[in-house]
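All protein chains of the complex are present and in place, except for one that has been dropped.
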Amino acid sequence: MNELRTILTETCTRLFTDHVTTAVLEAAEKGEWPAALWQALEENGLTLPQVPEARGGAGGSWNDAFVVLMAAGRFAAPVPLAETMLAGSILAEAGLDAPLGPMTVAPAHIDEGLSLARQGSGWTLSGRATRVPWGARAEHVVVVADAGGSPMIALVAGGHAKAEADGSLAREPRDTLVWSGAPVVAAAPLRGRLGPRPVWAGGALVRSAQMAGGLEFLLAQSVKYVTERKQFGRPLAAFQAIQQNLALLAGHTAAAGMAAQQAFHVVERTGEGGDATFEIAVAKVRTGEAAGLGAGIAHQAHGAIGFTYEHSLHFVTRRLWSWRAEFGAESHWSVALGREVAARGAEALWPHMVSR
Amino acid sequence: MNELRTILTETCTRLFTDHVTTAVLEAAEKGEWPAALWQALEENGLTLPQVPEARGGAGGSWNDAFVVLMAAGRFAAPVPLAETMLAGSILAEAGLDAPLGPMTVAPAHIDEGLSLARQGSGWTLSGRATRVPWGARAEHVVVVADAGGSPMIALVAGGHAKAEADGSLAREPRDTLVWSGAPVVAAAPLRGRLGPRPVWAGGALVRSAQMAGGLEFLLAQSVKYVTERKQFGRPLAAFQAIQQNLALLAGHTAAAGMAAQQAFHVVERTGEGGDATFEIAVAKVRTGEAAGLGAGIAHQAHGAIGFTYEHSLHFVTRRLWSWRAEFGAESHWSVALGREVAARGAEALWPHMVSR
Amino acid sequence: LAAGAPVSAHWVADRQSGPLLLRFGTEEQRQRFLPRISRGELAFAIGMSEPDSGSDLASIRTRAEKVSGGYKVNGTKIWTSNAHLSEYAIALFRTKVVPDKKHEGLSQFLVDLKSPGISIRPIIDLAGGHHFNEVHFQDCLVPDDMLVGKDGEGWKQVTTELGFERSGPERYLSSLQLVIELIREAGKEPGERAAALIGHFTAHLVTLRQMSLSIATMLQAGQNPNLEAAVVKDVGTTFEQEIPEAVHALTGAEPRIGSGTEFEKTLGYLVQHAPSFSLRGGTREVLRGIIARGLGLR
Partner (left out) sequence: LAAGAPVSAHWVADRQSGPLLLRFGTEEQRQRFLPRISRGELAFAIGMSEPDSGSDLASIRTRAEKVSGGYKVNGTKIWTSNAHLSEYAIALFRTKVVPDKKHEGLSQFLVDLKSPGISIRPIIDLAGGHHFNEVHFQDCLVPDDMLVGKDGEGWKQVTTELGFERSGPERYLSSLQLVIELIREAGKEPGERAAALIGHFTAHLVTLRQMSLSIATMLQAGQNPNLEAAVVKDVGTTFEQEIPEAVHALTGAEPRIGSGTEFEKTLGYLVQHAPSFSLRGGTREVLRGIIARGLGLR
């Protein structure tokens, strides 16, 4: 990690430490919008770090986006930061400008479809999308939709959809949005480095970074807890069984961080027409597995106290359990990855790995 | 376990302690037949414990067979004891007498078939069977074969097949036998408590008992080793990580023993026309999983020393790795079991379990 | 077990009170409580853990001081299951301080939760549920006739209880509902991948049930299968905690609350509660320590 990235990490850490308190997290679960947090993120240019300046972003790289999302995951930041970043990128890649304010993406399910229809010189959007992250709260929604057989990217303002509130295990909004001829702000043919399914692949990408960050929290929090807490007359950290488990957690955390980082790195390196699906699949599978195992280890280390609402562990573990399922769980991406590898043939496995 | 069974266990333990020495095991791997061991087993009526006296057996129960096979597994006894027991039972269930001497069963693969043809008032056997345990060494082979569309049980004497030597990971014989019109000693229509595929189901049954016994050895041997061996100035047993691993091994060992015992119990309870396939599938799956995990834990506890040929651990672990694959691995039996459970329906799971 | 509904969380279910009173209760206590217990009218909250005790259950600091006519209790119990719904608790107090021998000087009591000097504070769990409480005792008088068994023998009595706790069928029943939902989801003719998992689960469930039954048989025969019960609990808990993970790995289903299919909601319930399974009746490390001692390793 170079120096600039270290500075960025520190900025994020400071910002989230100030703005993502237990009170903010609890309030967010009750539906309160953390306005100060969002404002601080925008003021620091952290909502669209990798979007070109010309398109409304901070002009950084996907590697910067990774750093910001890791930090957001570490703090369980209850805002659609990942979704906004992704939405902004999908717009920019299609040659459209990204607006300010929280955004989200739709459809979040691979088997749902939306459609665009011509209206004068513009377009209108119709269709139904379920489990849209922060769907009712986002000021803009970026969608992939079918326009007479061609996939397009479209930007619609919030409030034009009929919204049914729904939520994730972490009580983050996951709303159903229904558009019926809603006006489209801007539209362009789908293109860009996130490939033919930018919401699906990009969603998996951003979730992998959030999960890697969440795991870092679990590790730090578990180490802290077992060092402070005593049992049978000595700190929990003195028990070899605890040490061995946390070492295992450290391994999963390191692996998840590496897998996610590499995916962002390849997305950055890959220009338009390139394809980072291989690395994205690797990242979603590896971070998702680590999230499940890591949450188990962290809860085991914390014992009963981690099972209380009062303790902050669950703000992260409940998110991890949701994130790993969203935009394709391990089962989806591992089958896709396995089929890709098999189609390439046994002898190609290692050469392909080395060539990436 | 009742008193009679305790006595039987002790008899077996004494016999195997005397006759299954490291020298005997090493010689067996080089192809030497442990004649004294076999003779002792026959003299003590342990080769056909559950076969009725009228059919040439000891007139005990399948629960006795379980005890003997557990002990045989514990000592890695390098003789076709399980195969002989199974062969004798298949004969007896079909109303045929069991001969003395080591026997085996064929075909050992579910997708292989043999056929019987009429010759005068008798039959001849033709076909090819691979991986037949002790195929070339057994004095008799009991086969399931097709006789013009009807399945029959047939007894053929050893030496009538063209044999190609092959072996298991544990260097036990697993020979290919080819019969071309070989004379049949006795034949009868297939029937009995082991169901329509007595070699396959019965093979899985006996292997589960052997595996349960093998696991008991691994546990005892590992406990002994870590108690005696010192590292970093204290016995290995003092390390919590070692303790926790061996506790896990104890759990797998207990579960494997229970699963196998229950299968034998239900086979005993089930008369002709009954069906113990459910319990046999449970036993093969549970003992097979335990065998894989248990071998890993035992080797980890033993460290480098367990990796040497000199140490006796591998006589059991190599057998466990083979046994779990034979007569249907976990993958086979779990799919079969899962399909059976699914066909019965979700709500029937618990009632069915309780009804057995 | 009502099919279709996620099982409710009972960390320390009240299956202990009956056997405990049968074994250690006075004739008067039995006559007073057992009929109502057996009719299901009376459940007991269980008060073992204390704020700093964690897995070290014997490190109990709540004092019960002998006074005229009974014991004066001061201290705090935590993780007291269903104290807000129960009339009585079974609680372990320290009646004598024996330096360096924390297992001595403990006694078991039945406590009327409406007694003066008791205050109950809810503990909300991570899924937002309320099953547990912190119970605070301040100069609370517990009458002599509420002592269970002998003064000072509480630890021995409790470990017997834990034996029951460790072997009971809830060791594998908590997650059974998810297996049932998975079978429903997979349909009557599941693919190979789903069938393999269902078969794996079935093999484990059947075996665990047999293991539990064999412990029950030993208990009925008057034996004290503490080691065997610890083994069953460890095997059961480990398996149970694997279930949500394995189901997610197979189906990729999202664990849900409030909305979604029964399958997704059951997954959501269990994913959140699985961490607690290994806490009931001793953490995994403690259980494995008990097993290791039984193996002669410590």
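By letter and in written order, the chains are A, B and C; residue numbering begins at 1 in each of them.
Methods note: contacts are C-beta pairs under 8 Å (C-beta built on N, C-alpha and C of every residue); 3 or more make two chains touch, one makes a residue touch a chain.
Computed from a predicted structure; not experimentally measured.
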Checklist entry - Hey, which of A:Thr104, A:Gln231, A:Gln300 or A:Ser334 is the one touching the hidden chain? => result A:Ser334
Next on the checklist: One chain is left out of this view; which of A:Gln262, A:Thr277, A:Thr308 or A:Ser322 touches it in the full complex?
Outcome noted: A:Gln262
Next on the checklist: For chain A, which positions touch the chain that isn't shown here?
Outcome noted: 219, 223, 226-227, 237-238, 240, 242-244, 246-248, 250-252, 254-255, 258-259, 262, 279, 281-282, 285-286, 289, 330-331, 333-339, 341-343, 345-347, 349-350, 353-354, 356
Item to check | Footprint left on chain B by the chain that the document does not show | outcome: 131, 166-169, 171, 229-233, 236, 239, 241-242, 292-293, 295-296, 299-300, 303-304, 306-311, 313-314, 317-318, 321-322, 324-326, 328-332
Checklist outcome for this item: The missing chain sits against chain C at residues 191-193, 196
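As a convention for this text, only the chains that are shown with their structure count from here on.
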Checklist entry - Using CA atom averages as chain centres, what separation in Å is found between chain A and chain B? => result 51
Checklist entry - In angstrom, rounded to a whole number, how far apart do the mean CA points of chain A and chain C lie? => result 38
Checklist outcome for this item: So chain A residues touching two or more other chains come to 239, 241
Item to check | Residues within chain C bordering two or more other chains | outcome: 285, 288
